[in-house]
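Remarks on the structure that follows.
Note that one protein chain of the assembly has been removed; the remaining protein chains are unaltered in position.
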Amino acid sequence: MDKATRSKFLLKTRPTSEKLVDIGFKNIVVAMASMVAVILFCIFAVVYYESTESISRYGLRFLFSSAWNPVTDEYGAFTAIYGTLFTSIASLLIAVPLGVGTAIFITENIIPKYIRDVIGIMVELLAAIPSVVLGLWAVFIMEPFIRPFFNIIYEIFGFIPFFSTQPLGGGMMPAILILVIMILPIITSISKDSLNQVPSKLRQAAYGIGASRWTTIFKVIIPAAISGITGGALLALGRAMGETMAVTMIIGNSNNFSWSIFAPSYTISSMLANQFGEADGSQVSSLMYAALILMILTLMVNVFAQWMVKKLSLKYQ
Amino acid sequence: MSIVNNKMINKISSNSKKFINDSSISVSLDNVSIKYRNSVAVKNIFCDIKKNQVTSFIGPSGCGKSTVIRAINRMNDLIEGCELSGRVIFEGTDIYAKEIDPVEVRRRIGMVFQQPNPFPKSIYENIAFGARVNGFQGDMDQLVEESLTKAAVWDECKDKLNESGYSLSGGQQQRLCIARTIAIEPDVILMDEPCSALDPLSTLKIEETIHELKKSFTIIIVTHNMQQANRVSDFTAFFNTEKKGKNVSGKVGFLVEFGKTKNMFNSPKQKSTQDYISGKFG
Partner (left out) sequence: MNYRSQKSLTYNPSLSRNIGNKALNIISAIFAIISVLPLILVISYVLIKGGSYINLDTLILEPEPPGDDLLSAGGIGPAIIGTFVMTLIASIISIPIGVGGGIYLAEYSKSGKFAKFIRFGSNVLAGIPSIIAGVFIYAIIVSTKILFGSMFSGIAGGFSLSILMLPTIIKTTDEALKLVPDNLRRAGFGVGASKFTMISNITLPAAFSSISTGILLALARASGETAPLIFTALFSRYYITSFEDIFYEMGSLSVLIYNFALEPYESQNQLAWAASFILVVVLLSLNILSRWINTLGAFSKNKV
């Protein structure tokens, strides 16, 4: 490099300050990225640490006992665990057909595109509504409106254990309905993306051998999109299990176990919201134990979701 | 140029009117024009496809040959904004008439696509699925074996019928697609550049298959490979493009010449046909 160039471009040879900036910056972003791992680890560590007292006292009995009495100091999370699992799975069973059906309607050419686009946007906007606002709406608008229908079911089918108590306000069933509303956008949005990603040549192949629209949808398009749809459904399951505010406002917050879906009930997250503020002593430890169980459940669902997506998508490539 | 075209149109159209009730004709295109969202892609196509013969559509890219062939089994219905005027007559019926069910049309006129597109199912199911959709009532195992054999791919498949269709090579996948089309016993098989994504060896195998298939089916094949058209087809239709007009930009496709392949290649009537065949353009 000659003197003339060197004088024009003062930075042709990189000064040490620039190199230091590069190294420093890299270290900074590595540290930032590591924060994720640090935070995650800390959360698990803290929750576990706080729950050791309860774990050592109850062990696995905790999962099967439905006693929860701060007065006698006896705790068992069965009602809450059952409530979490039942509400989440029930809401999934309703929301998946609804969401996938809506996604199919949005991606198929049954009505003009602009109407379908509007429907898609509206379903996505539903996700922007905070949980607590949905809870407010559920308590004052939805539940009173829907109680007469529940009453009819109670009167006709009350002999079945599931419907054996009178709907009196908060209960598991309204909570399930609110959960459906909350997880619908995730399922619809992810299913819609999965369906759109199916290559058009598959649809043409099916139409080419004289298949009708819905034969093509059920036998070709959905099987090709199944990995994404399943991933979305499992993601929704995890979300439903961890959902707190709307559920706690409408589920009645009762630890009494009941088979009836009209009876007040508990989920782990609503129990935490309800009791943590005023708990002390071993109650805190039991609540933390329940929180740990919830974390493990959601973790399992999440990991399973990622594994399932991988497994199903390999099959068709 | 356009004066000559009009004369050609009148001559072809008067010929085709004779053939509408002729039982040696499988598909007849009667003044077909196709436009995408108000932009004309091909205009004034007159063509009579003979039964149990191989007809090829050749021409430079953009001349609309794929558009025309996809119109014959109403695959263009899947494209938004695509409109067809004129008539496409199959077995005495205009298949674009309002009362016609396109699903029925596609069960009688099958298609093999440019990119092999087996279903995400097993090799066996790829064939069985189409058969079931069409209401097959016989021995499925036998149908699968026959179809794969006629498509010259049975040996490669017989030990792996339960494996995914994607486990085959490109050429084998395309022959699987041919097999599933044959399995539903259509009257006409449309092939839209079936070999353009394949290697020369697979191409040769497929050309041999076409030769066998024409005994049972009417075949229309779009190809950009003139030697292939010469090898494989009995009749050839040559398409070309021309400017849309003085004040309109863009090109529109049209049919230049149609006749027996031997005649088209040895003594074509139009200069542009001669130019294309001898490689002066395209």
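Note that the chains take the letters A and B in the order they are written out, and that residue 1 is the start of every chain.
We take it that a residue touches a chain if its C-beta (ideal position, glycine included) is under 8 Å from a C-beta of that chain, and two chains touch if they have at least 3 such contacts.
Not measured: the values here are computed from a predicted model.
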item	value
Residue, one of B:Ala71, B:Leu143 or B:Met264, that touches the chain absent here	B:Leu143
Footprint left on chain B by the chain that the document does not show	90-91, 93, 95, 99-101, 103-105, 107-108, 134-138, 143, 184-185
Residues in chain A touching the chain absent from view	12, 14, 18-19, 21-22, 25-26, 28-37, 39-40, 42-43, 46-47, 50, 97-99, 101-102, 104-106, 108, 110-111, 119, 121-123, 125-126, 128-137, 139-141, 181, 184, 188, 212-215, 235, 238-239, 241-245, 249, 269, 272-273, 276-277, 288, 291, 294-295, 298-299, 301-303, 306
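Going forward, only the chains that are shown with their structure count from here on.
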item	value
Centroid distance [mean C-alpha coordinates] between chain B and chain A, Å	49
Touch list for chain B against partner chain A, complex	73, 75, 78, 80, 103-104, 106-107, 110-111, 113, 115, 117-121, 129-130, 133-134, 164, 166, 177, 180-181, 184
Complex interface listing, chain A residues touching chain B	109, 113, 199-212, 215, 219-220, 223-224, 315-317
